[in-house]
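Have a look at this one before I ask anything.
For this depiction, one protein chain was excluded, whereas all remaining protein chains were kept in their positions.
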Amino acid sequence: MAGRYRHSAAAKAGASPGTLVHIGEQKLERVFLTVIDYDADAVTPHQDINMAAALTCCDGPRNTWLNVDGIHDTAVIARIGEHFKIHPLTQEDILHTAQRPKLESFDHYLYIVLPMLRYLPEEARVISEQVSLILTDRVLISFQESTGDVFTPVRERLQKNRGRIRGSGCDYLAYALVDAVVDHYFVILEQIGTRIDELEEQTIDNPKPEILHRLHALKREVIGLRKRIWPLREVIAALARQDSTLIHRETAIFFRDVHDHTIQVMDTIESYRDLLAGVLELHLSTISNRMSEVMKTLTIIATIFIPLTFIAGVYGMNFRVMPELEWRWGYGFALGIMGLTALGLLVYFKKKGWF
Amino acid sequence: MAGRYRHSAAAKAGASPGTLVHIGEQKLERVFLTVIDYDADAVTPHQDINMAAALTCCDGPRNTWLNVDGIHDTAVIARIGEHFKIHPLTQEDILHTAQRPKLESFDHYLYIVLPMLRYLPEEARVISEQVSLILTDRVLISFQESTGDVFTPVRERLQKNRGRIRGSGCDYLAYALVDAVVDHYFVILEQIGTRIDELEEQTIDNPKPEILHRLHALKREVIGLRKRIWPLREVIAALARQDSTLIHRETAIFFRDVHDHTIQVMDTIESYRDLLAGVLELHLSTISNRMSEVMKTLTIIATIFIPLTFIAGVYGMNFRVMPELEWRWGYGFALGIMGLTALGLLVYFKKKGWF
Amino acid sequence: MAGRYRHSAAAKAGASPGTLVHIGEQKLERVFLTVIDYDADAVTPHQDINMAAALTCCDGPRNTWLNVDGIHDTAVIARIGEHFKIHPLTQEDILHTAQRPKLESFDHYLYIVLPMLRYLPEEARVISEQVSLILTDRVLISFQESTGDVFTPVRERLQKNRGRIRGSGCDYLAYALVDAVVDHYFVILEQIGTRIDELEEQTIDNPKPEILHRLHALKREVIGLRKRIWPLREVIAALARQDSTLIHRETAIFFRDVHDHTIQVMDTIESYRDLLAGVLELHLSTISNRMSEVMKTLTIIATIFIPLTFIAGVYGMNFRVMPELEWRWGYGFALGIMGLTALGLLVYFKKKGWF
Amino acid sequence: MAGRYRHSAAAKAGASPGTLVHIGEQKLERVFLTVIDYDADAVTPHQDINMAAALTCCDGPRNTWLNVDGIHDTAVIARIGEHFKIHPLTQEDILHTAQRPKLESFDHYLYIVLPMLRYLPEEARVISEQVSLILTDRVLISFQESTGDVFTPVRERLQKNRGRIRGSGCDYLAYALVDAVVDHYFVILEQIGTRIDELEEQTIDNPKPEILHRLHALKREVIGLRKRIWPLREVIAALARQDSTLIHRETAIFFRDVHDHTIQVMDTIESYRDLLAGVLELHLSTISNRMSEVMKTLTIIATIFIPLTFIAGVYGMNFRVMPELEWRWGYGFALGIMGLTALGLLVYFKKKGWF
Partner (left out) sequence: MAGRYRHSAAAKAGASPGTLVHIGEQKLERVFLTVIDYDADAVTPHQDINMAAALTCCDGPRNTWLNVDGIHDTAVIARIGEHFKIHPLTQEDILHTAQRPKLESFDHYLYIVLPMLRYLPEEARVISEQVSLILTDRVLISFQESTGDVFTPVRERLQKNRGRIRGSGCDYLAYALVDAVVDHYFVILEQIGTRIDELEEQTIDNPKPEILHRLHALKREVIGLRKRIWPLREVIAALARQDSTLIHRETAIFFRDVHDHTIQVMDTIESYRDLLAGVLELHLSTISNRMSEVMKTLTIIATIFIPLTFIAGVYGMNFRVMPELEWRWGYGFALGIMGLTALGLLVYFKKKGWF
């Protein structure tokens, strides 16, 4: 289980920096390039274009979004890196999945990396991918681990010229992509919220031991999510502070809005931690209450019968001379003593409030 | 239960920023506009005015407080937004309930959002609403989710010209509204304090298991309150620092006073957390003391009788040759041994301080 | 119990700021004014002076300490406030008890509020009062909730011209009062320390359940003290930083010394928390050790007799054909088996180290 | 066990600063010097060179990496210290193992110290060594406790002129060494991750008590690792901030990359702490579940038989007059009552959901 946190970079220890080695799972057969060339007047999408054509588009006068699906082919990254003069360390980072969210500012480009989470309802499963963004003056390059993303609404807005996206620069496009990623965190959080609700209900209805395991698993998931998203706040705060000239003043206001959303995401995650801790406490105390109820009732039953059995034992002794045994009402007398003993104990326990 | 923290914004993931969609529960049939036009000399209230007339008032030379009850009608927000040149992102925020308290500064207006809590004694229930304030030079616009608020004393002060409110600008009016909201937190806190007192008394008198559930519920409520109010401190500190030219120096001193109150609110909430933790500890240790008292007494009873029953069993054996059985005082001898054994055990337990 | 943290300001929610309403318990029949007029050459005390005469003294050329015992009479505060041009919010704060320690700087005066704790040995009880100080250039006004304070040594130093107090300004007098308040915290802490020692001894000697309640009560008291004194550090640090021109450089050094003492107070409180936590842990583990000792001994006794009773039961069966019963030494044989069984079990338990 | 944290410097208490005493274990017979002299055009390695020759190389015009294996010989350190004008305190620090990672800036050199961890798979053991780096303009000196290190790939890159290492200055060489050290932390972390996985599996399969000991040992190891690596973040951040003129701008970008990796290391360590805490909780609750299952089942069995034994005891009494004993179906009647009692108890327990 710890494996998912393991940094496979171990295998590359001591290698020259900028040595392009893909670290992570290969998720695609080959690399797919997609280009959307746009300005306020027109938009030209190119599906599955070849490298040369893609770079030509990028060099054109219009804003260009170059999306790369698949990062296992180091040659592709190297070619793009060379064309846009991307620092070898950035190229290395694009190839390494398991990056924490970060923003790195270079002279002529910004490098943003953040985790993209998608919930697939049909499979009831969360898909996680690392998205790297290179923002230059006229071009935005996005690198994904495999096909499929949360950017469909952004493509539609470009296509149908909705909002200010077509009329704005590539920094606004970068905002739109980051915003789409952060918006999808809420979808993931909703799933988790539903699962917490279910576990709470089950805990109240029927606190089985396996709920404990599921609570621990969910808690670990929430902690993992928190760890991965936490550094994003500072990344987006830096974008909103407009530290780089590549981000325009109007766009910075939009990043401030996303920053707001990341804080809400973190708030929700914190609430979930508290909620889970509460359900856990509730579960443990319910279990413990039940156990002590069991022990109490059983012990009471046992304790009442122990003195009675003793009395029966006394009159089962075989002494030759035992006057009570000869009495006419000896048996009734013995039963009477037993009854009174039981009653006395019951009254005493009742008085002490033990049941 | 987790649902109340869930961000329904999930449904809007990827939409263009500034897309006006109301996120939250619709609480009113239609939108109600109320205007209070005032200066040092006169005050003119307009109940349930139409939009055009309201905007005319706002454009007039006097200070204007435009209150909007109901935020589900995006057209209304858009109209006001257009008139006052409110940034699309601000409009979006007004429509989204579940915002955390924040202050956003734009060139010509301030945007403040904070939670308004009201206790309805007849229903023994807390009503929570999001209040958004737009402060411009001459106009204060307040947006509420539904009718009913904590601002009645402010309206009276305007009407009856009490204090400095009529003679001051809209920034002072904004202060008065924020102050009224914060003042009402104390009412909510008093309710919670009363409930903690009750639970503490019940814990001492009769520590039933259901108190645990109520303590957990109350703790969660207090944590929820803390989460919602916590960011308000920084919001009001920023207002008191007079970062914006829309806040005058004299008004900043008043915001410093509210800041003081929010710190007191947080202090009280922290105290409540400590008190609840204390009651919880007390409850658990009382329960555990009772349980161990039960176990101890019962075990002592049982243990005393077990050796006695053994002795009875010995003399209930059917061996042909058992000299004691033939003795004249055999029975008395057996009872004597039993009595001595019981006494010995009691003395031993007493000596060990077990009861 | 939570009541003591409750902010009675709830009743004043929404009122105009500066509305003078006394919030707290009225502790005196009427207000007492005391004036000490002094300079390096002479000192003139006035006990229970009337308002007009007091204000005349204040306006005189010498340094004046005006002490007000009783803050329930809003007219008195208003009169003083008007004379010294004290901001309505400050007047309001003077009237509200349950303020946290704070320092507020206005153009012509400083406002300091802090809790004064006095231990009355004859009543074995701590008296807590809020003290507000208004420091202007030539006048120091102190507001107390009721008569009786910790300032007697300061009055004596003024009277008998000890130290530099008579030759210094009102800022030094303010220091002397704050120092006297902080010095008395150590007296309170000594009391608490003694009680912790007692509880620790009792826990070691005889860990009764009621000690738990007393430990919790003491812990709550220490936490309450910590909450009330904690903000004082920053208040006094600000005075020592000499942020205001009303504090002279030489006096700032003295405030640095008081700051040192508040840090020591906080250190001691932290130590007490640790000590209490330690005693609590010790208590719980001692209780738990005793309980498990009880359970263990009793269970051992019970377990040894259960097999013996079984053997007795076997030879108490009424089968027609049971050869052992007819044996000459059958009874001795049975007793022998029982003895060996008991011995075997004892040896086994001993070997396992169970007793 | 605490011994490994013990600072043997105790033995040197009060000695003059700069007194060269080796504190730590002597790991080598003698000191080995290795020199690599290089520039963009050529590289000249010298294995096991003598001191005079080594210093001559250092004074030559090319970049020089002088590696010192073995720090027990204070004369060697003193000779080098004198040659390069290294401050006596730095010389002292080189000799003291158990330094925390730090960076100290002097006029003409930087001093960096950090722990080098190596995993030896054949021995399943981690080797830990302190590495000190002295970076001057043209020379990099590295001090190790013994032979063997993680720098082999760096030496190969120098030898085979891979990457920019030959063409860059000694600051880049320092980066390469620090990077190699940090890269190897991931190898160590992978080992720990594997062990956590194993313990988690064993906890789920068969939660033996000895797992607790191993979990505690692993937790301590992780905490120890965290303590040793934690300060490294700030050291490398300072290098990346390019506070010293000895670090060129291009190299600073590379240190930013290593900084990134140290943060990832810390993240992973934090994850491991959470994971271990989770496994621990899981273990404890599994153990406790098992125990309470044992207690419950056994108590149920016992409780059902206790009333039955009582009934048997009643009919084992020797009263002369006991009508049931004479009945034809008395025995059946008694067995019937026993059966019904057992059934009744079983139904009751079942209803309460106790099994």
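We call the chains A, B, C and D, going by the order they appear; numbering starts again at 1 in every chain.
FYI, a contact is a pair of C-beta atoms (placed from the backbone, for glycine too) under 8 Å apart; a residue touches a chain by one contact, two chains touch by 3 or more.
Computed from a prediction, not measured in an experiment: that's the story for all the values here.
Peer 1: By the document's own contact criterion, which visible chains does the hidden chain reach in the full complex?
Peer 2: Every shown chain touched by the left-out chain: C, D.
Peer 1: Per the definition of touch given earlier, which of C:A54, C:I80, C:I196 or C:V235 contacts the omitted chain?
Peer 2: Per the contact definition at the top, the residue touching the missing chain is C:I196.
Peer 1: Among D:G70, D:P153 or D:G316, which one touches the chain that has been omitted from the display?
Peer 2: Touching the chain that is not displayed is residue D:G316.
Peer 1: Looking beyond the chains shown, say which of C:Q26, C:S105 or C:T303 touches the absent one.
Peer 2: C:T303
Peer 1: Just checking the interface: what residues of chain C touch the absent partner chain?
Peer 2: 150-154, 157, 162-163, 165, 179-180, 183-184, 186-187, 189-190, 193-194, 196-197, 200, 253-254, 256-257, 260-261, 263-264, 267-268, 270-272, 274-275, 278, 281-282, 285, 289, 292, 295-296, 299-300, 302-303, 306-307, 309-310, 313-314, 316-322, 345, 352, 354
Peer 1: Under the stated touch rule, tell me which residues of chain D contact the chain that is not displayed.
Peer 2: 1-3, 5-7, 9-10, 12-19, 87, 89, 92-93, 98-100, 102, 104, 209, 212-213, 216, 219-220, 223-224, 227, 284, 287, 291, 294-295, 297-299, 301-302, 305-306, 308-309, 312-313, 315-318, 322, 324-331, 334-335, 338
Throughout what follows, only the chains that are shown with their structure count from here on.
Peer 1: Need the graph distance between chain A and chain D over the touch network, please.
Peer 2: 1
Peer 1: Is the contact between chain B and chain C built from the same residue numbers on each copy (over half shared) or from different ones (under half shared)?
Peer 2: different
Peer 1: Go ahead and align chain A to its copy chain C using Cα positions, then give the rotation in degrees, nearest 5.
Peer 2: Chain A sits rotated relative to chain C by 145 degrees.
Peer 1: From the mean C-alpha coordinate of chain B to that of chain D, what's the distance rounded to whole Å?
Peer 2: Here the centre of chain D sits 43 Å away from the centre of chain B.
Peer 1: In angstrom, rounded to a whole number, how far apart do the mean CA points of chain A and chain B lie?
Peer 2: Each chain's C-alpha centroid was found; their separation is 26 Å.
Peer 1: What residues in chain B touch two or more of the other chains?
Peer 2: Counting only residues that touch two or more other chains, chain B contributes 295, 299, 302, 306, 309, 313, 316-318, 322.
Peer 1: Name the shape of the chain contact graph, picking from line, ring, star, complete and other.
Peer 2: Basically the chains just string along in a line.
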